[in-house]
Every structure is written in structure tokens, then in C-alpha cells.
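Removed from the display is one protein chain of the complex; every other protein chain stays in position.
For reference, chains read A, B and C in written order, and residue numbers begin at 1 within each chain.
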Amino acid sequence: MSKKIKSAIVGTGFIGPAHLEALRRIPNIEVVALCEVNIELAREKAELLGIPHAYTFEDMLQNPEIDVVHICTPNFLHYSQSKAALLAGKHVICEKPLATKIEEAEELVAIAKEKGLVNAVHFNLRYYPMVRQMKNMRENGELGEVYSIMGSYLQDWLFLNTDYNWRLEPDKSGDSRAIADIGSHLLDLTEYVTGLKVTEVMADFSTVHKTRLKPLKAIETYSGKMLQESDYEEVPINTEDHATVMLRFDNGNKGSVTVSQVNAGRKNRLNIEIAGSKSNFEWCSERPNELWIGKRETANQHLMKDPSLFTREAAGLISFPGGHIEGFPDTSKQMFKEVYASVREGKQPENPTFPTFEDGLRELVICERIIESHRKQAWVKI
Amino acid sequence: MSKKIKSAIVGTGFIGPAHLEALRRIPNIEVVALCEVNIELAREKAELLGIPHAYTFEDMLQNPEIDVVHICTPNFLHYSQSKAALLAGKHVICEKPLATKIEEAEELVAIAKEKGLVNAVHFNLRYYPMVRQMKNMRENGELGEVYSIMGSYLQDWLFLNTDYNWRLEPDKSGDSRAIADIGSHLLDLTEYVTGLKVTEVMADFSTVHKTRLKPLKAIETYSGKMLQESDYEEVPINTEDHATVMLRFDNGNKGSVTVSQVNAGRKNRLNIEIAGSKSNFEWCSERPNELWIGKRETANQHLMKDPSLFTREAAGLISFPGGHIEGFPDTSKQMFKEVYASVREGKQPENPTFPTFEDGLRELVICERIIESHRKQAWVKI
Amino acid sequence: MSKKIKSAIVGTGFIGPAHLEALRRIPNIEVVALCEVNIELAREKAELLGIPHAYTFEDMLQNPEIDVVHICTPNFLHYSQSKAALLAGKHVICEKPLATKIEEAEELVAIAKEKGLVNAVHFNLRYYPMVRQMKNMRENGELGEVYSIMGSYLQDWLFLNTDYNWRLEPDKSGDSRAIADIGSHLLDLTEYVTGLKVTEVMADFSTVHKTRLKPLKAIETYSGKMLQESDYEEVPINTEDHATVMLRFDNGNKGSVTVSQVNAGRKNRLNIEIAGSKSNFEWCSERPNELWIGKRETANQHLMKDPSLFTREAAGLISFPGGHIEGFPDTSKQMFKEVYASVREGKQPENPTFPTFEDGLRELVICERIIESHRKQAWVKI
Partner (left out) sequence: MSKKIKSAIVGTGFIGPAHLEALRRIPNIEVVALCEVNIELAREKAELLGIPHAYTFEDMLQNPEIDVVHICTPNFLHYSQSKAALLAGKHVICEKPLATKIEEAEELVAIAKEKGLVNAVHFNLRYYPMVRQMKNMRENGELGEVYSIMGSYLQDWLFLNTDYNWRLEPDKSGDSRAIADIGSHLLDLTEYVTGLKVTEVMADFSTVHKTRLKPLKAIETYSGKMLQESDYEEVPINTEDHATVMLRFDNGNKGSVTVSQVNAGRKNRLNIEIAGSKSNFEWCSERPNELWIGKRETANQHLMKDPSLFTREAAGLISFPGGHIEGFPDTSKQMFKEVYASVREGKQPENPTFPTFEDGLRELVICERIIESHRKQAWVKI
């Protein structure tokens, strides 16, 4: 039997178990270790999730059998843990954002390069098969020159002023919320599909709820319906619920993105229209198996995810035949398949097909320029 | 029989005959006169269209039987003809834009007010029944406080660099193209539905085709397929193919609009998402009988045009039962029904339900501020 | 000026005024006369609708100036009035159904043929431009051999057991309701688009509301909300709310249609999927400007109504550019344009492009065979 690659998951919030489940779908990878803030919690979660070994983060790094570390902790730990893992000789797959400061991200890029270790950031939206198909069609000339881009990423999980979460607190989550959380996915996808670089940004942020009601007790111990008015504290909100960013690209053309976490009925909807000189792509993450292709001189097209209709490369990200809908959980599986192929080779490839620490750094830079633009109320170069 | 109201149409390009056809659908209005640049053309068109009398514009004004004049000529004539018609005591329905300069529009507003004559600008998109329904639902509190607005108006009729039209020439069409032509409809509709005023704009224009190929001979004498390369002249283009405008509203919240005339496959697509504190509206002019209503705490809704489900006022703009699709031609009919009810009263109402010369002026002001913002690369107050 | 064609409308229920409005949109047609059951009502309606002359039906026939008669009365009058109009030398446009008995329809076909007069039945759904486009694409071989057909026509206006209308009474409306009212449109459209003939039918009817509550007083004097329980009488219902019909075609292939008047939320929705050996068409009357075209070996297509993308013939049924939605009212206009071109020629053409009395007869025959099949619970040949 092929040697199994051995992995550790660090963190068991929402996304850690998602990494675990995705990894288990791929043959010959074994998640052998789970890390949590203390060994008791680690053991409890390991048993629940069926993982053989429980560790603290530091102890895990000592285990020479572990090949790959998945950093799934809160944002402020990404830098230090990724650094430690690299220095311990582990391949690293880090959740986004890669770090909270540009310099930290730059340092991680440098260390990873020096060590030659596989490094990836979990921009999983790239792994919808249709996203790769759009990229390939652009590479094949089927989009033509990009004329304009119009993107949006809309949610409603912070719609009410009683919706509260640590992401609303800048000291834990940073100076930007909607742009950093979801705008980063949209901007990464934009550059990835088009091959263009954003060169200038002009942003305007909007905080619809100037204050929110924060539960006085830990939210886990409450169910929404039982909260009384006296259980809340009104706190000021300083990060954006909504933002529009105008974009300029290195081919001279333009576009914009809008993000919002307060659009009722939009559960998690990334929509992008990429207008080119040959055709026009519209893709929506809530119907990810479909692509609308606009044409001027013939009927428009409506492409379904189907290995027989895709490029060979994009078909490689499809596990089921046409008409069998694949979704969000499948993106991580497909991404990890590509990353672990490099892990099996033992080193970062020269031209990785997956999002790397450099891509993570790129998003930090764009994000910081967007915040700067909003503060200056002016265009800012990237 | 009720006295028939007698009308004249000035101009027989695309939109003049559309006014004519819409008017004829309404009982007890008679289009008795047609005006063209010379009497020969007027006579020819009058026969073709089945209109009894042909005039030059000036002669038509002398006819005391004519109650209403529809100005359907090229933009640069709107001001002078509207003015002359008002001074001759006629009610006026003018195509957009009302004028080419703000001062001219202001003068028309003043004259119309002084004369007490019915005055309207053909912002017909307001007359999709669903647009009135959205407005009514907002008035009834079903939208709540408006949190954000995201609009777009996309076309592809100028997609190719061989697409050529007088609208591409600033001396004939003004300093803005996409914003003035289609952005004005979108901005009018935004303020109309939300009841908000745009207070500040920040714009960025993009000219995708820096030059276009202009036919050396009149386009009417050519069919596209027969043109040779030598039949074209390359001319520089100075107006925008695409623009994004960030918006601030008088309730403190924000939004944006994007317009483009070079998005392949988008034939004529206005799409708007108006996010409020109670619900979220998405409406698209290519499926005008449908409204998506986003909700956070219940299922989203999908409202079909149906008199039994609409407000009494919006149901008044519907001529056919639910499921019987009404479209673009019906908007002008419904608008003229409302305008002619005032004509029958003999004067402009105090609170007109239809778009007036003041609305035409408003769009000119917003448009000019948008152009100014693009030139200054800065936010401009309105 | 071209001589105006003069027409009379007989009947002023829902559809008479719709004929009137459609006719007025076409240059050089003049609706000069209106007929109602008595001269008082005729005069009242003529004034309301702005029609110069009011008549009883018999008197109208005496007027030699009238060229065309539109029969828009209740079904049981169609035969006798069409016959009288033909015998008076008038061209006739009759509402569907052409008659209540096959023999009557056969007689009308014979008289019209003998007289050479223009005759048409108002199967207006054929005049959605996309329907003509589908027909033309089939004629051009773009559909290929028809493999199967699946159609449905769903409404909800009889959804509640308190919904009541004369169409529920067989002595006024015939032995079939859903099939005769809306199934006939769907079957006409099926044969029209595909060029196939239905050769055998197997039907099953379903009466969901075995009884309904009939208002004891005339429904016009009531608004729904004011009715008390005592204002209703429970009456048995003998006609179908819902039906499925299996079909066999003259090319050996098969299909089915489903009709229902009790499907909540379906306001007036005809949907048809025509699967061929080259492609697959899906068209829905609630989005009539769009056509989905299925493909096996390339992306599917999504065609928008657009004169530049249509056959020359289908483009002839379009009055507005791509993206400008045309709907139900436009179908009658386009149909009458074609019919009146023949009226101007003075006789029925050899190969009419519009639906004729023969088409009206055809639908009566199919309908009767469907009823027979349901009664026999067996396949019946046509």
C-alpha cells in the first residue's frame, strides 16, 4: 500500500472539522493528530472526531511522523503557528488571512521559500470546478481582453443589530470586516480567473449598525430566543457592514466589487460578471455548477458542470458526472488533492496550481490599500 | 362620446412611433399631427403611420386644436421645442434628457410652472407595475430603512469597435454617454423607489474602445456585412463605454451603480438590489414581472405581477391578469394614461404621480456632478 | 393616405377590448363599430372605448363599410356569428374555440373557403416571437427529429373552492374545461412548432373540487371579502380541474401534456420541452423572451428575443430591440398585422402564416378525442 501522508489539524472551530472531513475523502491521507488550546479539550475533540492522537500545538510539532499541519485557529494565531510549523519542517496549509500584518506574511513567504516546504492558503472558492473552467477558458482566449469586472459578495448573517460575533471587534478581527472576510475571497478569485492585477483602489465603507447589542454572557450558553433585553450591552461598531471598492487593472480597464453582511436573504452569495472582448462570464456561488456566457452575435450560453464539456484540467476537479451537483464541501477536497500531490513530492512546486502563501500575502496587501483608500477618501495604488 | 384629446408627435426616429403606438392604445386620445424636419418627410411618415395631418414644428404650434405635444427629436432640440410648445400653450411630454444644460432645464421648469401646463419627461421605466409596487411597499414600510443600493444597467449594442452611432460623438450627445443614456434611467428609478436623494457621487469612467471605426458613408445605406475595411475611418472616442459611480444618500447610507454598453449578451438589462432593514428587493428589467424579496428570518419571496397581489395603486398600472407578461411597450401606455388624466383636467397636478420636468432637471444635475467627479477624481456633492 | 381598413368588434368582455387595443397599435386600421347584446349597452361601451359607432350584431352586418368582424362573444355564439359574418361577406377573426361542435366548425371552414374570405382563430400564443423562432429553427433543421414532447399549462385562478365562473358549468362551457380552455392553446402550439400531428391520445381527468361554492347573487355585485357563508350554494362540479394526456405523434414518437387550474402560484404558465435529435427546446410563457436550448456536446444555450439573432421571419414579429421585453398584449398585435396584410389583399392566402378556421377545427377534434379517451379509459385515435 502507498505510504499514507500524516496530518495534524490545529483548531476545532467551524473550519477545522471541515478540513478534517475533506482530507478523509482523499485516499492515503491520515489525519493522525488534533491540537487544541489545552490537552483536555484536544482529547475530547479527538475522540468526538475519531482522531487517534491529541496534542497541544507545541507538542504536536515534536512528532516527526507528522508531515502536514493545517492551521485552523483564530486569525491572530495564523502567523506564529505557521512560522513554528515551517521551522519544525512541516508542510503548512493555513486558513485565510495568512497573517494580520503584511510584514508577518512576508516573513512567512520567505521562510517557506527558504525551506522549500509546501505552503498553501485555503482560498477554496478557486476549487469550484467552474472557476477553474473560467480560468482555463480565459487562458484559451475564449474570454478575450477583459473589459470590465463587476463583483459582489453578499451575506445576511450580521443583518440584525442583535447579531454579534468576535469578528465585529477590531482588536480580534482587524480594521476591516466585510472586505477582509469575504472581499478577500472575491478579489482573489477575480485576479485568479482574469490573470489581471488590481493596480489601484478607491473604497467607501458603510457601517449600517453604528451600535450593536452584545450579549453579556457567552453566546454559547444562550439560545437566541431566551435572551432578555437586560442580557445585552449596546456597543459601538467601527468596522464596515458594507463596502464598495472601485478597481483599476493592469490592462487599463476597470471594475468594482461590493460586499455586504447586511443584505437580507443573501445567505452567502458571491456573484461576478467578467466582461471580455469575446464573451461575458457571469458566475454565482449559490449556483456554482452553472455558468452564463454572454455573446453579442450568437445566443448566450449556459454551461453546466460536466467533465465531458470542460477542459481536461477543470474536469480534474470534478468527481461526479454532469448534473450531479457538487458544492462547497467539495472545494476543499479538490484543493487538498492538489496540495497533497505536492506534499507527496516533498516540496513546493515551481508553479503551484493551488493558492500559496504569496497569494495570502497579496490579499493582505490589497486589503490594506482598500482600508487606506477609505480613510483617505482617495484612490490608492497597490 | 367624451371629447378626444388631440396630440402631436414631433420626430419619427425610434421613439416617436413608440409614443404614437402607446397613445393609440388609450381610448379618447387622437394623434392628429406629425412633425418632421421638413414637410415632405412629415407627409411621408404621416401616411405610413396613419396620422391625418403633417406639419413642420412651427406650423403645428399654430394649430389651436392640438392639446399635447410629444417631443421625440434628438436631444439638442428638446429644450427649444419644449419651450416653444409651452409658450404656445401646449401640454408637453418630452423625451429624456429634458435639455443639454442645467440652466435650460431650469428655465423649462419655470415656464411650465408659470403656465400651469402639464409637463412630463418620459422616464417610462417607472411604469413597470413592479416598480410602482416596490415604491408602494417602501412607502408602506415593507422595505424598512434602506441600508444599501447596488444597481447596474448593461447593454451590448456598442460592444464591437465597428458599432457606430451619433451618440458616440460628444458634440451631438454630450460629455457623457453611458451614464447620460442609461445611468439616468437607473438613478431616476433608484430615487423614485427608495424616496432617498443622492447627496454625493464618486465616479470612474472607462473607455474600452479608445477608437472606433466610423462608416464613411451614411450607415443606413449599408448593411453590416457588406462594409469593407476601406469604408471605415478610425476615430477617437472620448465618452465612456463603462462607468462605476459610488453613491451616498440622504439617510447616511451608501450604494453604487455600474453602467456599460460593452457587456456581451446583456441586451438591455437594468438590475437593482435595494437592501432594507425589513427586506431586500432585487428587480431586473429583463424579467420585469418578477420581484425577488430577500428575508432573513423566513423564506425569501418571489412576487409575480398580479393585480390581486399588488397595492391598489400599482394594480392600476396592470392591464392583464397575473401570468400574462406585460413589457416595455406597456410602460409608455401606462405612463401616458396617468399624464393624460391630468391633461383632461387641464393642468399639472400638485403632486404628480408621473415624472415631471423637475425630475428631468434632477437627472441633469446628478449627471453633471458625476462627470465632474470623474474629472476631479474625487467625491462631489449634489 | 392608404385606405384604412374598417373593423367591428363583437363583444366587450375581457377579450374584446384586448382585440381593440391591439388593432389600434397598427397603422391604417380603424375600429369603427362595436356590437353588444343590445343597443344601449353597445352605445355605453362604444363611448367608453372611444369607438364611433354602436350596433347590434345584426345591424352591424348591414354596414357595407365594415371589412372585418372580430367575434369576441361567449363560446356558444362563435359559430352562428362567424357564419352570419361570412355570409355577409365580412372577413372574420374568431376567438377560440371556433365552435362548440365539430360539424359546426367544419361548416365554417367550408363557407370560408367557398367565399375566399380571410378567416382566423385567435391562437395568439403562436405570436410570441420566440415561438416563431422555435418553429423556424425546427424548419431549418436545428431541432432535428423530434424525440419527445413534455408540456404543461398551469393556472391558479380556480384554486379555491370559492372560485366560481360560468366556465365551471358544462352547459355554458362544454364537457371539458382545463383541456378546452388552456390545453387547446398548448396542443395548437405543440403541433405548430414541431410540424407533427398528434395521432393518438390517452387522457385522465381529475376534478379536485368535487363541489364548489357558487355565489347566490351575481358575482359582479359582490366583492370577495363581503360574501357570507349563506351567500353561497354548494354545487357539484363535473369538469376537470386537472388533466394529463399522453400523446403519440405521426413520426412515431411520444409525449404528454398536463393542464391544471388549481396549482397555487402558477398564474398562467405554459411550459414546453421539445426534445430533438439535434437540440432540446424549453420555453415558458411566463418568461416568453427567453429560450433554453439543450445540447449534448457543447454548452447549452440561452437565447434572448433579439431581432439580430432571430430568423428574418421571426424578427418580423418583434417591434423593439433585444432586451426590451415584449409580452402578452404584443402577441395579438403581431397576429393582427399578419391577418390584416391578407385582408388588404382581399382574400385568404393559399398558405396562411396565421391560425385559420382549419386550425380551430383541428383543436375541436383533438379536444373531443381527449374527452372520449378519458371516458373510455383507453387510447383513442385522432
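As a convention for this text, a contact is a pair of C-beta atoms (placed from the backbone, for glycine too) under 8 Å apart; a residue touches a chain by one contact, two chains touch by 3 or more.
What you see is a predicted model; the values in this text were computed from it and never measured.
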Touch assignment to the omitted chain, from A:P74, A:P329 or A:G346, lands on A:P329
Given the contact definition stated above, which residue among C:V208, C:C284 or C:A341 touches the chain not shown here? C:V208
Option from A:M304, A:A341 or A:V365 whose C-beta touches the chain left out: A:M304
By the contact definition given up top, give the residues of chain B that touch the hidden chain. 291-293, 297-304, 308-309
Would you write out the residues of chain C that touch the absent chain, in ascending order? 147-148, 150, 152, 154, 156, 159-160, 202, 204, 206, 208, 241-242, 244, 246, 248, 253-256, 258, 260, 262-266, 273, 275-276, 278-280, 292-296, 300, 377-379
Touching the hidden chain in the full complex, which residues of chain A are there? Just list them. 1-2, 4, 18, 21, 24-25, 27-29, 46-50, 52, 155, 157, 265-269, 285-289, 304, 306, 319-330
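Everything that follows uses one rule, which is that only the chains that are shown with their structure count from here on.
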Between chain A and chain C, the fewest steps along chains that touch one another: 1
Centroid comparison with chain B (C-alpha atoms), farthest chain: A
Provide the C-alpha centroid distance between chain A and chain C, rounded to the nearest whole angstrom. 54
When the C-alpha atoms of chain B and chain C are each averaged to a single point, how far apart are the two points in Å? 34
Junction residues of chain C, two or more chains touched: 304
